[in-house]
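The chains shown are only part of the set, and none of them has been moved.
By letter and in written order, the chains are A and B; residue numbering begins at 1 in each of them.
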Amino acid sequence: MTPPALTLHPDRALPADPGTRAVAREILAATLDLPIVSMHGHVDVDVLERDEPFSDPARLLVVPDHYLVRMLVSQGVPHAALGVPRLDGGPVETDPRAVWRTFASHWHLFRGTPTRYWLEHVLVEVFGVDVRPSAETADAVYDRIAEALDRPDHRPLALFDRFGIEILATTDHATATLDDHAALAARGYRDRIVPTFRPDALLRIDRPGWSGDVALLEERSGVPVTSYRGFVAALEQRRAAFLERGARATDHGHLGADTTPMDDASAERLVTSALRAAAGGPPVDAADARAFEAHMLFQMARMSSEDGLVMQLHPGVLRDHDRTAAAVLGPDLGYDIPVAAEFTRALRPVLEAFGHHPGFRMVAFTVDEDTYSRELAPLAGVYPALRLGAPWWFLDTPDGLRRYREAVTDTAGFANTTGFVDDTRAFCSIPARHDLARRVDAGYLARLVVEHRLDLDEALDTAVDLAYRFPREAYARRAGSATGPGATVPEPVSRGREHA
Amino acid sequence: MTPPALTLHPDRALPADPGTRAVAREILAATLDLPIVSMHGHVDVDVLERDEPFSDPARLLVVPDHYLVRMLVSQGVPHAALGVPRLDGGPVETDPRAVWRTFASHWHLFRGTPTRYWLEHVLVEVFGVDVRPSAETADAVYDRIAEALDRPDHRPLALFDRFGIEILATTDHATATLDDHAALAARGYRDRIVPTFRPDALLRIDRPGWSGDVALLEERSGVPVTSYRGFVAALEQRRAAFLERGARATDHGHLGADTTPMDDASAERLVTSALRAAAGGPPVDAADARAFEAHMLFQMARMSSEDGLVMQLHPGVLRDHDRTAAAVLGPDLGYDIPVAAEFTRALRPVLEAFGHHPGFRMVAFTVDEDTYSRELAPLAGVYPALRLGAPWWFLDTPDGLRRYREAVTDTAGFANTTGFVDDTRAFCSIPARHDLARRVDAGYLARLVVEHRLDLDEALDTAVDLAYRFPREAYARRAGSATGPGATVPEPVSRGREHA
């Protein structure tokens, strides 16, 4: 029997109603060929810098994709069978073809999921696969991909260009050397591959590895960290180094969004305790550590208002839900689970202080959809500094993207959102994710047109905003300013555009 | 170039699917010409009583509309540029034409928002504007509106009649003189423009201005407030005065929905403390003040069960999120932000006591959509006293209204909702809001018909219920009763209608 074909329908993910679909097609045509602006991602910069061929289909597409691994695990496929390495170096499947077969024979599990949508796009568009993956077709599909990977036009930077990526932001530890970025800059990628400053690990003073990270911070920054003042100065130095390398933003993933500041004396006391704990003293109290984290988020906002780095915040995820799995396999394997989020009270300190500051820009993400219409859209709909990030993580799906627009547009409009931000570590799926977002936005805008709530010329213009202009503008480095907290109410600088 | 036209399409906000739209049109035809029942609004009664021409387009449509102002501010337009007055009298733009130009040149920000829907309706229907607002057309549109405002047929009461408003409820401080209502009553508006009793300020005994309000309460009621007993008696007197002037309802906006009563001795102790604090004694504890607020909500329910005023409750909004903005500009400027709401536990005391009381009617509103299917529909679907208010504030939008029906109808049906309630302070937008609600309800009902879940004759009847009969019935003054708490279980008076 001929295996079912794998194709990408030109109307995929567009609305079912024929009239709406026709309008959506017209809107989509305005964005499909726009460059990709990828301002928040987790692609390993080292892969781009080395620019070596990807090793094999399994290690490229299966093993590192936690969406995919978690689904297979949830249906009883062992991590070992998927070649996911153990921290203790214990035995796991090492034959990429065997891993691929296991994956392909479970293709049915991905029905109706965004993972399936992205994979289809990657298989067809990037590798020219034309049959549906299955136990039967696993080898043929594997061979097709492996062949492509051998060719120079499938090396990372070749794909980077072929994908039409105008700019890609990576995510980098605050203590990163940024050498890879420097090397890429020397080869002409200075404004196309930029780092993002991620200091989370340093802000949790009760983490076991904290003192090691602080030592690294001292080394990288050249600033001794023997006090809160030193700690802050070292972080400021690193932000400056990131800026030097073209960084546009910082990235903060905390369990909660609390931004309550403390006075300097209290902060000093806690840093001193943490340094003493590192030297064998009593451990820092967990509640104190959380309070310090909130304080440091406030400090990060203050620094952003001064240096113009966009501050990205994505709270509400309990990391490593299964601690045994984390101990055996490490983090980022699909055991991070959302909890209810709260923004209204949590962001009040930062927004009261910097919400009208012309130098400050915060982008907030959530995996708790309840907060869209209840908290985030109302906040972004009044504070000039705040933009809503795109649907994040579990929510950047056909229905998730649609629900987002339906929930936030009423109160925040379009211009208070960032447009699409992809947030992926799967390099080959970047075009697929932007493709999907452009389709869903086209569908949403088409519905507004068909329901006579928007004219077509406006929908076309807005589609380009969402796909291209807004992410560029949202992550443009803010002009710094010496204006203090609150001073800009009621006279912040106008950022309105003149429109016909 | 000719600027784009501004028109209202007869099918606006109806479902995209042609078959469903055809049914929706038929259903809409049954309600479009019905009178407007506007039972919860914030139009200033003084404007109606004076009945003077509106001064200019900016002061009528831009400056006082917090939906509109907040969107412009969120994109960096200063409050001052919009002519929003400062409490300190500091300089702001005073030329209405300049304000209007700023607004018109940012028209694109409102794409996809309900504000845009309402504004289009007002511009076209009330003022005959026929071009899309923009920097280019700003002056022409301004002139067109200004011209209309000069004509006697655009004075408040002329518009009131032209809008087909059968009855309009204003919102009035518990200490209001109600003189304007008396004057309007004398001119024949007794049952068409009615006050609503809003005692919030008096129930927060830790508010800075509380003692001043209490002094006013004493003056208006003629009841000395030197004790809890006196406080309650004075409030009861004022409710009677409101009833005298045709009031149908009370209105309560608290941060939480807690209705836990306390014993009289505790209440007495707290009122005494508050009076002492006003006279220079130690301040009332915040937790005590919140407990007293909950107790007074319970008391308000008790009073409603006796005097038949409908009790409206809309909790879950943190007022004046940016305290600097509030200090500079005052309240109600778009800085009120929702928080998660809870009704199941919070309303238990009141519903256990009065939920089956034939004299009691509570209407609950929320800005937390999560509570629709989880708490409010289940509660309203069993307690005879409770009705669900219409989608409120950030939620009275095309998609918000639709989500509301989809979330509550399953468990509460239609008859446990109030039908549409507009909640606006923008007088000219009242018809637009009812127009939108009728369209969305027509679309929802049409879907039920097309999915063969409802017959067309039933949909037509229900559409009239939602647009007209239910708001009238929900806000009809309840017949008082001496029946005590709980006594009406299991035998409350039947309020079922006989239907063919």
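Please note the rule applied: contacts are C-beta pairs under 8 Å (C-beta built on N, C-alpha and C of every residue); 3 or more make two chains touch, one makes a residue touch a chain.
The structure presented is a predicted model; accordingly, all values stated were derived computationally and were not measured.
Student: Please state the number of copies in the whole complex; 2 are the ones shown in place.
Tutor: For the whole complex in this structure, the answer is 3 copies.
What we mean here is this: only the chains that are shown with their structure count from here on.
Student: Cα centroid separation between chain A and chain B, in whole Å?
Tutor: About 39 Å, centre to centre.
Student: Per the contact definition, I'd like the list of chain B residues that touch chain A in the complex.
Tutor: Touch residues, chain B against chain A: 3-4, 9, 11-18, 70-81, 84, 86, 102, 105-114, 116-117, 132, 134-136, 318, 321-325, 328-329, 334-335, 337-340, 367-370, 394-395, 397-400, 403.
Student: Can you name the residues of chain A that touch chain B in the complex?
Tutor: Residues in contact with chain B: 15, 17, 19-20, 340, 342, 344-345, 348, 351-352, 355-356, 358, 370, 373-375, 377-384, 386, 406-407, 409-416, 447-448, 450-455, 457-458, 461-462, 486, 489-500.
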